[in-house]
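Missing here: one protein chain of the complex. Every other protein chain is in place.
This part shows chain A:
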Amino acid sequence: CDSRLPLTFTPAPAPAPARDQFQEELVIRPLHSGDIYASFQFRTLWDTDFLQERQKKVSHYRLFPKSLGQVLSKFSVRELHISFTQGFWRTMQWGQPFIPSPPGAELWVWFHHTVSDVDGNWKELTNVLSGIFCASLNFIDMTNTVQPSASFKPLGLGNATDHRFLRYATLPREIVCTENLTPWKKLLPCGSKAGLAVLMKSEKLFHSSFHSQAVHIRPICQDEQCTSKAWELRQTLNVVFDHYTSGQGKKEWSLFKMFSRTLTEACPLASSSKVYVDITDNPELFELSPATHLLSRAVVLGDRRTYSVYDLTRAETFGQLRSFNLLLRWKGDNMLRPLLHAERYVAGFGLQTGEIHTVIYNNHPYRAFPVLLMDSVPWYLQLYVHTLTVTSKSRDNKPSYIHYQPAKDRHRPHLLEMLIQLPPHSMTEVTVQFERALLKWTEYTPDPNHGFYVGSSVVSALVPSMVAMSTNFTQDQPLFSSFVPVKEESSYFVRVYTEPLLVNLPTPDFSMPYNVICLTCTVVAVGYGSFYNLLTRTFQVDEPSPPLAKRLANFIRRIRGVPLLA
């Protein structure tokens, strides 16, 4: 239909050179147990200034999503990291992930040093993000927010790190489903219509052992000399497919089997679109087709790995059928031992006391290294800090730094941060006893018998690396190896999350108020009521009326004048 609006059009000035670029990549890493780990990374780099230091307010958005840009400028955010995870990352079976995340939702934000009311900004930011990501992030409030004093240093550029501008919160109960994936996909420049994002079909992604989607925004260096900074928006999606549930038991994977789709084109807005397959253990472990000669070597997590690269911006990758499908077939088995591993559990019995045990394993044969353990426990588990013990190899291990902030009921959770030196090839155990609090009856959730969650502990460590890592920050590095900035060559930074805990609190019987009312009313009605009747009612003797035959007989007798019957 034609529009009948005559328009007058002033000619626009020549469009400014685009200062934003978008890169997408998919890394596939076959795991030794037959499962497969796929990690999508989408990065938008934009040379602009959200915090309005020099320019006027940003109003024209091209590749960078407007909803996030407005959030950054309104709340003066320096760095934002948010992740939604379903499942738990099994470090012992799968190794280390490229970007770790705890189960549930995790949000940590560094605010700019010009912000005067950090708590107010934090509260509004969580509400706005809950609308953007369709998640219940509005449940983040002062009872589950902490301010770590040494963990979670900024991953982006900057020099001042005053921890008063950092806020960290987790929601271990948060469910991740298609309603969180839909707005996440809408933030991508090509949406889910072209490029690697066409593979993201929720029916396959959520039928997996582990699913995690995250958004990381931080300022990074634009070039080698690092004279100017640009904003980086990184959207990552990590998924581990289990060969029993989705692979039908066969150790054979293809893109079609994993995602029920094949790739047909790269995103037209992307400057680079690549698929990497980890072939370090090839050819003893598995075979890969279609073969490619493009190889890339990168040092990832302290290990030099080789990758086959498929460039989707080249037409020949798609072949005759205009569709790209990878096929991997397993041949052998091999075990992997990660260097750092942590787990956590609750010990004890009953509903009054308990003990939290956090166990950290250092599997390096001869090197010791420090780890920073951060624990954030909700206020209703009242920790007894005098029972805190740290033992390694059955001897006491005194931490070199302890920061403890006690909880305030209904106001603030416990925060415990410790810097522990792990001896080589050892197991370190941190135990602390607690007592469970009785909540007010309106504070219980509608399903209190499920239990209450305690967020994961975070173990941050500098693990010695087996190969030397380069500290130069180049633009050509694949995205998955350049997330954490490397400051020294001999060790790499890693973060390990433990399991969240599920703790039962003493739960009252919610039907008791109703029972009490019924019982009291019955007792009052029966007891008092009958007593009242006894005292206030008068009794009269009432003659019963004689039967009909007698009445008739009396009537006849009266007529005859004879005395009546009794």
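FYI, a residue touches a chain if its C-beta (ideal position, glycine included) is under 8 Å from a C-beta of that chain, and two chains touch if they have at least 3 such contacts; residues count from 1.
Throughout what follows, contacts and distances are computed from a predicted model.
Student: Between "ATPK synthase", "C2H2-type domain-containing protein", "GPI-anchor transamidase" or "GUF1 factor", choose the name on the UniProt record of the chain that's been left out.
Tutor: "GPI-anchor transamidase"
Student: Which of these, A:L51, A:V115 or A:V128, touches the one chain of the complex that we don't see?
Tutor: Going through A:L51, A:V115 or A:V128 one by one, A:V128 is the residue touching the chain not shown.
Student: Going by the contact rule already stated, which one of A:P183, A:P423 or A:P464 would touch the omitted chain in the full complex?
Tutor: Among A:P183, A:P423 or A:P464, only A:P183 touches the chain that is not shown.
Student: Among A:L72, A:L157 or A:V390, which one is in touch with the chain left out?
Tutor: Only one of A:L72, A:L157 or A:V390 touches the chain omitted from view, namely A:L157.
Student: In the whole complex, what residues of chain A lie against the chain that is missing from view?
Tutor: 4-13, 15-16, 54-56, 59-60, 86, 123-124, 127-128, 130-132, 134-136, 138-139, 149-150, 153-159, 161, 163-164, 173, 175-179, 182-183, 201-203, 205-207, 221, 225-229, 370, 372, 400-401, 419, 445-447, 460-462, 484-485, 487, 493, 510
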